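With one protein chain removed, the remaining protein chains of the complex are shown where they sit.
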Amino acid sequence: ATTLENVMEKGRLQCGVTTGLPGFSQPDEKGNWTGIDVDTCRAMAAAIFGDPKAVDFTPLTAKERFTALQSGEIDVLSRNTTWTLTRDVSLGLNFAGVNYYDGQGFLVSKDIGVNDAAELDGATVCIQAGTTTELNLADYFRAKSMEFKPIVFDTSEQTVQGFAAGRCDVLTSDRSQLAALRSKLADPSSAKILPNTISKEPLGPVVRQGDDQWFNIVKWVLSVQINAEELGVTSSNADDMLKSDNPSIQRLLGTDGDMGAKLGLPADFGYKVVSLVGNYGEIYDRNVGPDTPLGLDRGINALWNDGGILYAPPVR
Amino acid sequence: MIRIEGVHKWYGGFHVLKNLNLTVRQGEKIVICGPSGSGKSTFIRCINRLEEHQHGSIIVDDIELTDDVRQIDSVRRDVGMVFQHFNLFPHLTVLENCCLAPVWVKKIPRKEAESTAMEYLERVRIPDQANKYPGQLSGGQQQRVAIARALCMKPKIMLFDEPTSALDPEMIAEVLDVMIELAGSGMTMLCVTHEMGFAKTVADRVIFMDAGEIVEQAPPQEFFSNPKEPRAQKFLQQILQH
Amino acid sequence: MIRIEGVHKWYGGFHVLKNLNLTVRQGEKIVICGPSGSGKSTFIRCINRLEEHQHGSIIVDDIELTDDVRQIDSVRRDVGMVFQHFNLFPHLTVLENCCLAPVWVKKIPRKEAESTAMEYLERVRIPDQANKYPGQLSGGQQQRVAIARALCMKPKIMLFDEPTSALDPEMIAEVLDVMIELAGSGMTMLCVTHEMGFAKTVADRVIFMDAGEIVEQAPPQEFFSNPKEPRAQKFLQQILQH
Amino acid sequence: MKKQAINARTYGVKPWYDPRVRSLVYQTLAIALVFWGGWVLVENTLSNMASRGISTGFGFLDETAGFGIIMHLVPYDATMSYGRTFWVGLANTLLVSCMGVIAATVLGFIIGVARLSSNWLIAKLALVYIEVIRNIPLLLQIFFWYFAVLSNLPSPRQSADLGSALFINNRGLYLPQPVPQEGFGLFIAGVVLAVFAVVWVAKWARKRQLATGERFPMVKVALAILVTVPFVAYVIAGDPLGWDVPALKGFNFKGGITVIPELAALWIALSLYTASFIAEIVRSGILSVSKGQTEAANALGLPNRLTLRLVVIPQSLRVIIPPLTSQYLNLVKNSSLATAIGYPDLVAVFMGTTLNQTGQAVEVVAMTMAVYLTISLLISLLMNLYNRAVAIKER
Partner (left out) sequence: MTDLSVMPPKKAIGPIQWMKRNLFSTWYNVVLTLVVAYLIVTSVGPLISWFFVDANFMGSDPKDCSGAGACWVFISQRLDFFIYGFYPGEQQWRVDLMFLLLAVAFVPQFIERFPGRKWLGLFGVVGLPVAGYILIPGGPFGLSEVESTKWGGLMLTLILAYIGIIASLPIGILLALGRRSEMPIIRGLCVVFIEVWRAVPLITVLFMASVMLPLFLPEGLNFEKLARALIGITLWQSAYMAEVIRGGLQAIPRGQYEAASALGLGYWRKMGLVVLPQALKLVIPGIVNTFISLFKDTTLVLIIGLLDILGTVQSTVTDPSWQNVAVEGYVFVAFCFWVFCFGISRYSQSLERKLDTGHKS
């Protein structure tokens, strides 16, 4: 059976997320999940079932995530996962797009007096197991012929705990997370983020290879969100936009053409996604934007026509 | 009732039973004696197939004991056995011990099985102990329960393997009394024992075994007063000395 | 050699030994008997301080037994003991059992200790078992090893606590023979035993204990033929009946 | 008479009522079932892996790993292969297991004996230790020793130091590393000489003891020889051993030997936890030796100390060894909790990062499990051999 059939049969989408990373996927005290990655899954549920709540989240450590996806434990992995060639090719996975462009940075405690990553020779580095950061770190230090000592933890929580306990001088992770991780410290002002970005980290949802329909669904749900922002469709004006005579908007919301059927989804899947979950900009602002504790500017994650590199293929 | 022809048995290379032949008629009471290690227990245990014989035939109540599980089962239903060490089930009360096999093997309704059990418990004179556990009884009482348990299956034949040898002297009498009474009621019995008094009172025949062979068969008076075989003579001397 | 004066002992509130007085001369052989639970073992174990007495004094070979560890050690060196259940060390060979104490306590060179041990093993007639482990010997052999082991310390006094009561009848004779021979060599001996034959052959005095008291002391002929105390009479009757 | 052939079947037994036939059928069925189940599993796995485009085979072991590992007993850097990470992880697992087994055994014996001490305070303290430690999950204890203790250690700048050669901070324990220099051979010769001297003296002392019974203070003399001879050699050679003393460079100590806190925490937690079980085993082992043995030894005049050493402990070992074995096995298995605090053991490195980077779960997990199975079989084998050697000889 195809993944879509399985999901339809279960009536729920099984989505792999982190064990807790503010802004991306994080459970609150009641166990409700929020974050960009979470909303990616909710958008898919909205597209498939018309119900953004029809998702079950499986918290996974970085180490477990690919095995869980390969084995069929989850339907889609939406866990700030970096798109790399090896992962795409030899792990039997397909990256369905990018929902956040990130880069690896460093968090250091202020009292070691380091201002640039190039001064980190001999540093002890806290890092999360099974991430590209683990590999980039090795590459970076090797390229600069510097030494480092990696302390590898299972979860980001433990990584912060280790950093807080003084086990390491530096914590390295994707820049988007550093701020969040810093906020978990007892005294956030005791640490600072170095200016360097040592890698490209395009993060996005992942599916198994061999099911193109499912791959397309994930890819296009993501594109619909970005296109919606580009076209100015938001969750609040989506109902009005149904009456819009802009053909792009009509195709997006399913009032014209049958884009949904081609994917095996309801015709109005775009409308459901935008009205129930929101467009990309809304999701960004809600989870990681300047008004959130993370306070991240759009930066390169802005639309292409707004100084960023978000450039979604058209719905046509 | 029982026909044993040319039975041989080996434990590994050790020849325990050598060419045994014996016919037991209905209602006959047979006492088997012989020195320790002569194969008495092994012989009697072959009759309800607790041990397997390797050659010859044993036919109990017209059923031949072969590898066929059904035949073994039906023979065991007809043959009751009382062990030297009672082997009561310690986790069940006396009454439950007695009802276990009738209920599960013969599928008799529990009520009925219980009333039969009470009958037999009365016959072995311990109806008042029915709800106690075996651990709470004396050795003699336990052995009587074991007899009652075997009787509850209404067997046609009873086998006894030294039923009194693990008992204190006072208790031996209790058990022997019950056995004598049982013999009086016409039950076919095979009994391994060294109790000469018992043998003289009830046995139709005494069988003397040595080194896995039946050395002598004779009515008890004849056997005890005038054994023919030198091995039997020696054995009797030892017993009498004691 | 041994002087015991007004010794009392309690187990909690239970008065086991009551005002015992006894003097043993060098070379004397004393047999202690009495009903079970009368305190014989406790008494004999007080003499080498395996039990502590709480009142009175015990003086062995001019050393008084007090809490002082050194005195206890030197008394124990002079007093050998043979237990009912042998208590051989199962992880050591017979020879090692015999050499252990001489080597570690008396600091005798191993070679010498071994040759002494072989002498005593010959005396108890099992030199050929020297390199076996206790578990490989019969009860009688084990008890003889136990005697040899005690002798290897060249004690001035030997205590025996029912040395034959855990043995089969054939083996009792073996051990008694060894003990009789030992008595003949002039060793001071205190022996708890019910073997009247032994008592009659070797004892200088028989001590009869009951309920923690020494009830009667007499030479064996006198004690066995004509006990004075009613309790002793009753006890002897029981034994003879047996 | 010759043993006769079994001829039961000639009497016309229905084969399905013959227990031999039945047992044969059951067993054939069982085997078939297991093979079928195994085949279905393999089939499913292979088809699932094929349909999901997961690569199979052990080729990945030769690929470059590309990630760093903080602690490696075998040479390793990020340019080496995934196969090498397996050995790095395995070595780390074995290291912490061996250290744990040794420490837990020593500690367990001490506490077990302390539990029987005549000193009331010591006995009670041992009891409290046992009852507290063994009733708290090991993982929790590992977390405690790692996070709670770690955060109370000073940072590298404020390291606690001992004679400015040995440093403790929240990066670990730093020890000076000996670096041999010219003339070191002489020192080595001194050590060798001392060892030979001790062996010779020991032989002589034993001979003398056999001959005269005089005891020789072997331990003290041996210690004296082992200390003085190498020391003299050392001085003569003119201080031939340089020490690579760890020094604060940048923000960390460099040089010397480092014991990382992950190793320390895991080791401490494993040892303390297992020791509490071993202590109980030791106690019951000692108590299992019958009172008659102690009494017999006392009656022979052996003082308590010798009684314990010559009579009680040798016998209690028999009782102690089998459960001790399973404690060792537990310790090895429990060392896999390393992954919770980032100690790079086999599970953390190989079944963690390597599995994640290569995605070849089946191969990696199979290799990991095979390692544990082998270790466990080896330990049982050794212990069985030992057990056979000390078994009581019976008739």
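Here the chain labels run A, B, C and D in written order, and each chain numbers its own residues starting at 1.
Everything that follows uses one rule, which is that contacts are C-beta pairs under 8 Å (C-beta built on N, C-alpha and C of every residue); 3 or more make two chains touch, one makes a residue touch a chain.
Model, not experiment: these values are computed from the prediction.
Enquirer: Would you indicate which residue among B:24, B:46 or B:101 is in contact with the undisplayed chain?
Expert: Considering all chains, including the one not shown, the answer is B:101.
Enquirer: In the complete complex, the non-displayed chain touches which residues of chain D?
Expert: Spelled out for chain D, the touching residues are 23, 26-27, 30-31, 34, 40-41, 44-45, 48-49, 118-122, 125, 131-132, 134-140, 143-144, 147-148, 151, 329, 333-334, 336-337, 339-340, 347, 351, 361-362, 365, 368-369, 372-373, 375-377.
Enquirer: Where does chain B touch the missing chain, residue by residue?
Expert: Given the touch definition above, chain B has residues 48, 50, 69, 73, 76-77, 79-81, 83, 85, 87-91, 100-101, 104-105, 135, 149-150, 153 touching the missing chain.
Enquirer: Tell me, which residues in chain A touch the chain that this view leaves out?
Expert: Chain A touches the chain not shown through residues 1, 6, 19-20, 27, 29-31, 56-61, 64, 67-68, 70-73, 154, 157, 160-161, 183-186, 188.
Everything that follows uses one rule, which is that only the chains that are shown with their structure count from here on.
Enquirer: On a C-alpha centroid basis, what's the spacing between chain B and chain D, in Å?
Expert: The answer is 57 Å.
Enquirer: How many angstrom between the C-alpha centroids of chain C and chain B?
Expert: About 47 Å, centre to centre.
Enquirer: Centre to centre, by mean C-alpha position, how many angstrom separate chain A and chain B?
Expert: So the centre of chain A lies 82 Å away from the centre of chain B.
Enquirer: Listing for chain C: what residues touch at least two other chains?
Expert: Answer for chain C, listing residues that touch two or more other chains: there are none.
Enquirer: Residues touching two or more other chains, restricted to chain D: which are they?
Expert: none
Enquirer: Spell out the residues on chain C that touch chain D in their complex, using ranges where they run on.
Expert: 48, 50, 69, 73, 76-77, 79-81, 83, 85, 87-91, 100-101, 103-113, 132-133, 135-137, 149-150, 153
Enquirer: Please give the residue numbers of chain B that touch chain D in the complex, ascending.
Expert: By the definition above, chain B touches chain D via 8, 10, 15, 18-19, 54-55, 57, 64, 66-71.
Enquirer: Within their complex, state which residues of chain D touch chain C.
Expert: Answer in residue numbers: 209-215, 290, 292-293, 295-303, 306, 310-311, 314-315, 318, 390, 392-395.
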